[in-house]
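After the structure tokens below, expect a handful of questions from me.
The complex appears here minus one protein chain, its other protein chains still in place.
Chain nomenclature is as follows: A and B, assigned in order of appearance, with residue numbering initiated at 1 for each chain independently.
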Amino acid sequence: MSSPRDTLLRKFAADLGLDPAEAIVAVPKYEPTVEHDGQLFVSGQIPRLRGEVAVVGRIGAETDIEAGRQAARLCVVRALMAVRQSAGTLERVQRVLRMNVYLRCAAEFAALSEVADAASEILYAVFKPDGGHTRTTVGVLQLPKNAAVELDLLVALRPPERSYSTF
Amino acid sequence: MSSPRDTLLRKFAADLGLDPAEAIVAVPKYEPTVEHDGQLFVSGQIPRLRGEVAVVGRIGAETDIEAGRQAARLCVVRALMAVRQSAGTLERVQRVLRMNVYLRCAAEFAALSEVADAASEILYAVFKPDGGHTRTTVGVLQLPKNAAVELDLLVALRPPERSYSTF
Partner (left out) sequence: MSSPRDTLLRKFAADLGLDPAEAIVAVPKYEPTVEHDGQLFVSGQIPRLRGEVAVVGRIGAETDIEAGRQAARLCVVRALMAVRQSAGTLERVQRVLRMNVYLRCAAEFAALSEVADAASEILYAVFKPDGGHTRTTVGVLQLPKNAAVELDLLVALRPPERSYSTF
């Protein structure tokens, strides 16, 4: 019953130690996602794992590049879990339009792209051959709860029930 | 004549010391808003009040969390004033799609979400029961004119004259 993309997402989530059935819960003051006119906006995700922020500190100082890459993977998988939760299935994703990646890093750390690549690689794997997306990566001073990475997504969705469409 | 949402916005503006009739002026080099195909983009707003930036400095250092929350309120109310100015009335807002919140904060300040919540609370109050929105909050090194907070919005608008629509 599970689609190829949803199966892959479940595998990535399990590999990272995430519970694939975990709901990306609505926080009190904003929503995990908002859908409008074929676009699904996903709120900024931090590397939460079993109720805690798994990777904190500055990449290149208190934490290293490989931990940063793992944090980026956790963020993007959580973002995709939010997409699946809202859209029903990742098969409705027509295209990932944009990913913004914010890294908390040391002042002289310059390998930002290498960290963000870990998230992009998962998008390519899940949406192959349509995983292409635009990306902006910046190094910031701080992130919520001292997280090492935060990222958000904008994806284009197909209508939920294409088979009923008469267009 | 004034709609419930516009009335609420006027109240929030007055409570913050803003002149509700103040125009969010076009700066020389960019526009306060651009509308396209049902989406209204709002430029980054800083906490201007009576011609000055009301809250400057780093949250958690030169200024504190409550001043940061007040700055966030000023920014979001100014953003909504820009929406009303462009759209004619806030009643045309169908949904707030995304809010990006940038906080100038001390390196160890981690309560970013608590500051951004002050802006989200106003969105929920004005657009109740449809105030849900996606949000990304990051802590940056600097903002224009040393402002403590900057935020931008993307909202979905209904057509201006729905009653004339034949669709």
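Here, a contact is a pair of C-beta atoms (placed from the backbone, for glycine too) under 8 Å apart; a residue touches a chain by one contact, two chains touch by 3 or more.
No experiment lies behind these values; they were computed from the predicted model shown.
Enquirer: Using the touch definition from the top, which of A:44, A:57 or A:139 touches the missing chain?
Expert: Going through A:44, A:57 or A:139 one by one, A:139 is the residue touching the chain not shown.
Enquirer: Mind pulling the chain B residues that touch the left-out chain?
Expert: Residue positions of chain B that touch the missing chain: 27-34, 36-37, 39, 41-44, 100, 102, 140-146, 150, 152.
Enquirer: Under the stated touch rule, tell me which residues of chain A contact the chain that is not displayed.
Expert: Against the left-out chain, chain A lists 38, 94-99, 103, 105-110, 112-113, 116-117, 120-121, 124, 132-141, 156.
Convention: only the chains that are shown with their structure count from here on.
Enquirer: Roughly how far is chain A from chain B, centre to centre by C-alpha average, rounded to an integer in Å?
Expert: Distance between chain centres: 25 Å.
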